[in-house]
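Note that one protein chain of the assembly has been removed; the remaining protein chains are unaltered in position.
Then we have subunit A:
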């Protein structure tokens, strides 16, 4: 299935913290990243791809275009997706991740804006984020391929028919 990258604008990370940021001792465990699409019409989201950097859990909220004149509301489309099975250890900390439309809790037909909520409950890490964020919508459909019947059922003839190699393509 082909996909097309959607140009996006990733706003600066905002830390959610209780109390005064300057005086509090601990590090924030929740960060919010807003992703807007300034030059693109509302699109159908196919895939979100990024490189993790020590984020343990990811929640994504989406704001979609509505046909009526009611203001678009934020809806949670991914809740507490686990990126690091053990937040205190390195497993999954720097992995490349892809999230697809079928994993989302709601339809992603007319996306206006995304909000990524990153959580890292472990105090062991100095910072956490997601990097190399890319958003994809569905590309033009690839030309359908039908295989001639004779490839799987060779007709009797002098020479055996050549067997075409078909490698399975990933979904």
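The working rule: contacts are C-beta pairs under 8 Å (C-beta built on N, C-alpha and C of every residue); 3 or more make two chains touch, one makes a residue touch a chain; residues count from 1.
We take it that contacts and distances are computed from a predicted model.
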item: Among "TBC1 domain family member 19 isoform X3", "Proteasome subunit alpha type", "Glycerol-3-phosphate acyltransferase 9" or "Methionine--tRNA ligase, cytoplasmic", the UniProt name of the subunit that does not appear here; value: "TBC1 domain family member 19 isoform X3"
item: Among A:109, A:123 or A:139, the residue in touch with the chain that has been omitted; value: A:123
item: Sole residue of A:10, A:30 or A:97 that reaches the chain not shown, by the stated touch rule; value: A:97
item: Hidden partner chain, residues of subunit A it touches; value: 49, 51, 53-54, 85-86, 88-91, 93-98, 100, 102-103, 123-128, 132, 152-157, 160-161, 163, 167-171
